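Have a look at the structure below before the remarks.
Yeah, one chain of the complex is gone here, protein chain that is, but the others are all in their spots.
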Amino acid sequence: MDGTSVLRSGAASSAQALPGLRARRRFWRGGLQGSEYTWAIAFVVPYIAIFIVFVIYPIVYGFWLGSKPSLYPELFDDPVYKMTVVNTLLFVGFGVNVRNAIALLLSGFFMRKGWWVKGLLMIFVLPWAVPMLPTFISLHWMFDGDYGLLNNLLWSVFHINGAHWLDTRWLALGSAIVSFIWKWMPFWTIILLAGRMAIPTDIYEAAKVDGATGVKSFFHITVPMLANLYLMITLISTIWTLGDFNTIYFVTGGGPAMSTYVLANLGIRDAFDLADPRLGVAAVLTALPVLIPLTVILMRKLKHAEVQL
Amino acid sequence: MKRLTRRSVLRGSLGVIAAGTIARPYIANAAAKTATVWWTQGFVPEEDAAFRKMVADYEKASGNKIDYSIIPFAPLRQKTISALTSGVVPDVIESSATQILAEEAWDDKFIDVGDVVETQKSKFLPNALLAAHCYNRAVKGRRYYGVPINCAIVPFHYWKSLVEKAGYKVSDVPKTFTKFLDFFKPMQTKLRPKGYRHLYSYGWEVSTVGDDPTNTFHAWLFAYGGQGLVTEDGKLHANDPKVREAAIKALEYFSSVFKEGYVPPGVVNWNDADDNNAFHAKQVVIDFDGTLSTEVALFHNKAEYDDIVTRGIGLNDEGKPITSQFAINSGMLPKGAKNVALAKEFLKYIIEPKVNNDWNKGGLGRWFPPMEEIVKNDPWWTDPKLDPHRPIYIQTGVYGPTQPFWFAYNPAYAQVMAEHTWNVAWADIVSNGMKPSAAVDKALKRIEAIFAKYPIAAA
Partner (left out) sequence: MSAVTAGTAPSRSLSTRMRRAARRRNMLVNAGAAVLGVVIIVWSLLPIYDMVMVSLEGHDDVFSSRIFPADPSASTYWQVITQGYWYLNFFWYQYWRSILLGVAVTGLTLLIGSLASFAIGRMRIRFGWVVTNSALLTYVIPSAFLAIPYYRIMQDYGLMNNLWSVIWALVTFATPYAIFIFQNYGASVPIELDEAARIDGASPFQIYWRIYLPLMVPALVAVGTFALLLAWNDYLFQFLLLSSKRSMTVPVALSQFLNSDEAPWNLMMATAIIYALPPVAIYYMFRRHMTAGLTMGGVKG
């Protein structure tokens, strides 16, 4: 048995079942009669009920709030709107992708055996476990140029005068991105860790026999096996992050001079400080040109993933 | 209990076994004699206790029931907007996000409470009435959409001990504006060698978070003669050269103290709480902040409480009193309220002078009553032997020249405050190197554009 064939059969384990697929379809779907069909329906009904009761109405209402065309010229007139769009792209683009890339690598590290790796994983999940509000407030102080722990530490240990992290636009946006990554990296690392665990160990073992270890096995086994999951979580977390206002709200306060606002912050400000929820919803709906393609890709991916089984 | 059944059905349909301990029966307001009230949480526990006592007294006197929720300021603002937008509302809302009254009155979201105001109309401070008299574009006119229940102005606060440690005397603090400010300027140089390594003279807020930065800018604008930007009729006077000059002067002031390092560099991103924290930590000598919250936070720490000096806005450089910004808290009845009669009765009760006085005193005087008669007849408010801060607060707020926040004249100004137009102009000067005159012109242009969206018909 040569290495490549092992790798191929490993990576293609999902596609390998093609001849059986038709038979299985007949078996399960066509054959979903009687009690089996009832079971299947009973299994999906709870979710469908939630969807009908708690999703459809709010979504329709949300779109209705932002449906008046005259809201959009008003929104684009806002002097900070353009800057906000740029910030949103940077915040979401860097925040999500840097975080996910590091999470992918770290999930490999946490596959290592040994008690200390497990202990480390416990410490690593802490940022995710501490409640968001106080954490971001504490980060806001930590980055303070005069009194913050970060600069105090830089001075005490290296005798460096740290920057005023929150006082200029790019440093402040960077600090917010770092805070965002800090808070949410553990979660995605754990999701990717679970994904790695789903890769049957025998594939790695077979590959090892054929001399594929380290970097090579990463690119030939891990990457193809995790590609689908990775793409999916990147898309979904991009969609989520487009709506995140807490990071900016608490870490930079949108400052200096609202130069670090993202769309969600602008929306929250318009909805609640301006008492104009329609304008607020309109602000986040202007992310739809980005959101819709992402959603479509994700939908196709999900459908594909289902057939791929 | 219809609602309970509906909920049970819902739960059943989701096919889930509910843990009984989590579900609490929803008590419908079936009895007509109960009003639901949302009230802002105080900054000190005494404020909430005073409110609870007032409610208990009312319930005893009237036999009615007040079903109240005391909610922190920021969540209450979001809750109020959600309620008014979705139409599911309580009977009374009292929010210290004072813009909401003007903003939502504009959109016809409140019930006219003129009849409640009428019961004490002759006694109210004129500006308290003015601040509650808001424009509704649906009826094309002004009505009372809020019942003023207490008031506040924005004073200065400084540490007596720091002034003295720097080698000055409180009795020497000048009365006119520029001299007053300059008096404090050298203190950081004097105090830093004495162990206050990170101390700054001033704690002025210039960020774009919360209301403090705008209030601060306005105080300077008024001191330099720019209080005519918006007039009672809701009109903007962006072309008034006096306003423009004053705005330039104010922005020049704030950029120079920032550039020279007399305020902490972090003020560009401070939130409403940060200046208070810095002040209480004795990292700044003087601060400018609304209400007496700075003082009452230390009410139980007598030595510190007495060490703070409260000071009104004072005199301008020509020696004339400067106009103070004046805010009210008000009781509002959202459209769709179910128990309007009872809600109005409750608000009438709150503005009965004796009730109002007891309640505001219970809140340690962080807010003062909306009627001169009350403070005139009760030395608790005015006797300097009883308290070092309240007499100055009353002197400035009740007897000094004041002017309601501009959003009461025109809700457009609430948007100006939310957009922090003036603080953005400040940043244009400091970070983008813009000339103060250019920054002011840019700001005025933006303010004009905002006002254009809120046309107010002439009376």
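Letters A and B mark the chains as written, and numbering starts fresh at 1 in each.
The criterion applied here is as follows: a contact is a pair of C-beta atoms (placed from the backbone, for glycine too) under 8 Å apart; a residue touches a chain by one contact, two chains touch by 3 or more.
All values derive from a computational prediction rather than experimental measurement.
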### Message
What shown chains come into contact with the chain that's not displayed?
### Response
A, B
#### Entry: Residue touching the undisplayed chain, where the options are A:G95, A:G174 or A:G195
A:G195
#### Entry: Touching residues (missing chain, whole complex) on chain A
13-14, 17, 24-25, 27-29, 32, 35-36, 39-41, 43-44, 46-48, 50-51, 53-55, 57-59, 61-63, 65, 106, 109, 111-112, 116-118, 120-135, 137-139, 141-142, 146-147, 149-150, 152-153, 155-156, 182, 186-187, 190-191, 193-202, 211-213, 216, 225, 228-229, 232, 236, 239-240, 242-245, 264, 267-268, 271, 277, 280-281, 284-285, 288, 291, 295, 298-299, 302-303, 305-306, 308-309
## Note on the structure
Those residues of chain B that touch the unshown chain are 3-4, 6-7, 10-11, 16, 18-19, 21-24, 26, 28, 38, 41, 43-45, 48, 69-75, 78-79, 81-83, 85-88, 197-198, 272-273, 276-278, 280-283, 289, 293-294, 297
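Methods note: only the chains that are shown with their structure count from here on.
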### Rounded Å distance between chain A and chain B, as computed from the means of their C-alpha atoms
39
### Interface residues, chain B side, partner chain A - complex
10, 13-16, 77-78, 81-82, 84-85, 99-100, 103-104, 107, 198, 207-209, 264-266, 268-271, 283, 414-415, 418-420, 423-424, 426-428, 431, 446, 449, 453
### Task
Please name which positions on chain A make contact with chain B in the complex.
42, 45-46, 49-50, 53, 65, 74, 77-80, 140, 144-147, 164, 166-169, 172, 252-259, 269-277
